[in-house]
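Quick notes on the structure that follows.
Shown here: the complex without one of its protein chains, the others still in place.
As written, the chains take the letters A and B, and residue 1 is the first residue of each chain.
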Amino acid sequence: MKQLTAATRARYFRRQLVDRIMGGLCIAAAGLGLVLLGMILWMLFSNGIAGFSLAVFTESMAQPGAGGGLANAIVGSLIQVGLGAMIGAPIGMMVGVYLSEVGKESKFAQVVRFVNDILLSAPSVLIGLFVYQIAVEPLGGFSGLAGALALAIIAMPIVARTTEDILRLVPQAYRDGAVALGSRENEVVRKVVLPAAFGGILTGVLLAVARIAGETAPLLFTSLGNTNWSTDLTQPMASLPIAIYRYAGSPYQEWVNLAWTGAMLITVGVLVLNILSRFSHAAVAGKQGG
Amino acid sequence: MLAAMTPTPETAKPAIAPMQAPRVTAAASAPVTSPTRIKIDHINAFYGQKQALFDVNLEVPDNAVTAFIGASGCGKSTLLRCLNRMNDTIPGARVEGQIRMDGTDINSAEIDPVQVRTRIGMVFQKPNPFPMSIYDNIAYGPRAHKLVSNKAEMDELVEKSLRRAALWDEVKDRLGKSGLGLSGGQQQRLVIARALAVSPAVILMDEPCSALDPVATAHIEALIDELRKHTCIVIVTHSMAQAARVSQITAFFHMGKLIEAGNTDQIFMAPKLDQTQDYITGRFG
Partner (left out) sequence: MNTPIAERPLLGSRKIHAADTTFRISLHVAGALVVVVLLSILAIMFIGGKLAFDTFGLGFIWGTEWNPVTQVYGALPAITGTLVTAVLALCIAWPIGFGIAFFLTEICPEKLRTPLGVAIELLAAVPSIVYGMWGFFVLAPFMSEYVQPWLTNVFIWIPPIGDSFFWFTAPPIGVGMLTAALILAIMILPFIAATTRDVLLSTPQLLKDGAYAMGATRWEALTGVVIPAVRGSLFGAVFLGLGRALGETMAVVFVIGNAIRMPDSVMAPSATIASVVANSFPEAEPGTLDLAVLLGLGFILFVVSFGVLAVARVLLRQERMS
C-alpha cells in the first residue's frame, strides 16, 4: 500500500476539519433556532395560562379593573374567519381547478398563476388598506363584513395554490376513465377529480383558515375592533388579534394578561388546524398510493 | 360480410384465410362471419406536427375480438383512441378521415363525442378504478347517463355488471369498500364491469393485461372471450401470444401504417407480407 505523503495527510485533515466546523455550526444554528422558538412558545404558554380562566370565554371585554374576558373577540374572530373562508375558499378552489384542469399551460393561466403567487405573499396590511378604500369608506363605516372580505382576499390565493398542487397529483387515469365513460368536462372534474382530491383541498382550506385566524393588520382597517358584544356584520366587530394588539400595548396588567391568553388561544388554534391539515393530507396521499 | 381487410388497395375483398394448420388456440376458432361494426376509412392522425397514422383502412366486426399489434409507437394505441374520440382530449391532436360506427361517421362535426364514448367503453393499460366504493364505481356510468330510475334497478345493474365481469362472487360482500383495495386483476375486472354497466356496443382495451400477473391475465382473457359473444371488442396488445389466444382478427401496424390485417390464424400462420412474418417470428423466436 502506498504511503500517504505528509502534504496529502495534512490536506485530508484540513478538509475533515472544515467539514466538522461547518457541521458544528449548522448544529449550533439548529440549536439556536430551536431554543429561540422554544423560548417564545414557553413565554406564550406560561403567560397565557396565567391569565386563563373561564371568564375569558364567557365575558366580553370590559373596563380595566372590571374583570371581563374575550368572549366578544373570540366570537367576532369566528364570524369573520368563518365568513372569510366561506367567501375565499370556493373562489380559491375555482381558481385552482382552472389552473390545473382548464387553463394548464396557456398564456392566461400562466398570468393567473404568477399573480396568484404574488397575492399569496403580498403584505396583508395593504389588503386591509385596499378593502378600507373599496368597502369601508364608500359604504359608510367599519364593519365585520369588510373584515371578512379582507380575510377572504388573503385566503383565496392560499386555497388556489394548494388546490392546483393537489389536483396535479390526481392521476390522469381517473380523468381518462371518466372521459371514456362519456363524462363531460365538468362532470369529470366535479364527480371524479374533486372527490379524489378532497382531502388535499381540505388541507388547503384548513391552512388558509389557520393563516387568516392570526391576521391582525388587515382587520385594523376593516372591522376595526369593538369592545362590546356585537354580531352585527354591518357594525365594527371585535376580533381576537385586534383585542390582543390593543391590550398588549395597554398599561393595565390584567389587559396584558388577557392579551397573552388571547395570543395563546390563537396559536393553539392555528397549530391544531395545521396538525389537522397534515392528517387530511396524509389521508389523501394514502388513498392515492393504494 | 367478413370484416378484416388489407389496408390497400381499397378494393381488396375480405380475406378469408383457409384453414391451413392447427389453430393457435381454441379461442381463435371459426372464421368471423358477423357484420361490420366499425369501418375505419382513410384515417390520418396527427399530434401537432407529427403524423401518427397514415391512411388506415380497416373493418372491425361485431361479436369478435380484433387485436392491434405492432411495436411501441406504431400507432396502434392512437387508432384505438380514435375510435372513441379520446384523442379529442389531447391538445394538438387531430384526426382526418371517417370512422363509421353502424353507418354513422363519429368524426363528423355534428356528432357529440360524449355520446360516442357512452356507446364505446374503454379499458386502460393500468387499472383505474375511481377512488370510491366498488358499488359507486359501477354505478358511475349509469348515474351519469340516468340509465336507471331507482335504487333497486341500480342494485340489479351493479350485480349484473359485476357478474358479467366475473367479479361478483369475489366482491359481493364488500361492495361498499374502496375499489382501490382490490388486487390488480380484480381492479381491471372492476373497470371492465364499470364499462359494461352502460351496455356499450364496443369495448376498447388498451393493453389491458400489461400491468397484471399471468394468473390475472388468464382471468381477463377468459372474460374477453366470454364478452365477445355480445359485444365488439378491440384490444391493443404488445403480446403476440395474447393476440393469438384471444383475437379472431389481427391487424399489424408499423410506423403509423396498417401493414396487414386478417383472420388471426392467417396472420400468424401465413402472413402475406414479409414484414408481418418478420415481426411475428421475431417476437416468437
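The criterion applied here is as follows: a contact is a pair of C-beta atoms (placed from the backbone, for glycine too) under 8 Å apart; a residue touches a chain by one contact, two chains touch by 3 or more.
Quantities reported herein were computed from a predicted structural model and do not represent experimental measurements.
J.: If I consider the whole complex, including the chain that's not displayed, which of A:61, A:79, A:99 or A:179 touches that chain?
T.: Selected residue, touching the omitted chain: A:99.
J.: I need the residue numbers on chain A that touch the omitted chain, in ascending order.
T.: 15-16, 18-19, 22-23, 25-30, 32-34, 36-37, 39-41, 43-44, 91, 94-95, 97-99, 101-103, 108-109, 111-112, 114-119, 121-127, 129-130, 133-134, 137, 153, 156-157, 160, 184-187, 189, 207, 210-211, 213-217, 220-221, 241, 244-245, 248-249, 256, 259-260, 263, 266-267, 270-271, 274-275, 278
In this section, only the chains that are shown with their structure count from here on.
J.: Give the list of chain A residues in touch with chain B in this complex.
T.: It is residues 104, 171, 173-184, 187, 191-192, 195-196, 287-288, 290 of chain A that touch chain B.
J.: Given the complex with chain A, which residues does chain B contribute to the contact?
T.: Contact set of chain B toward chain A: 84, 86, 89, 91, 114-115, 117-118, 121-122, 124, 126, 128-132, 140-141, 144-145, 178, 180-181, 191, 194-195, 198.
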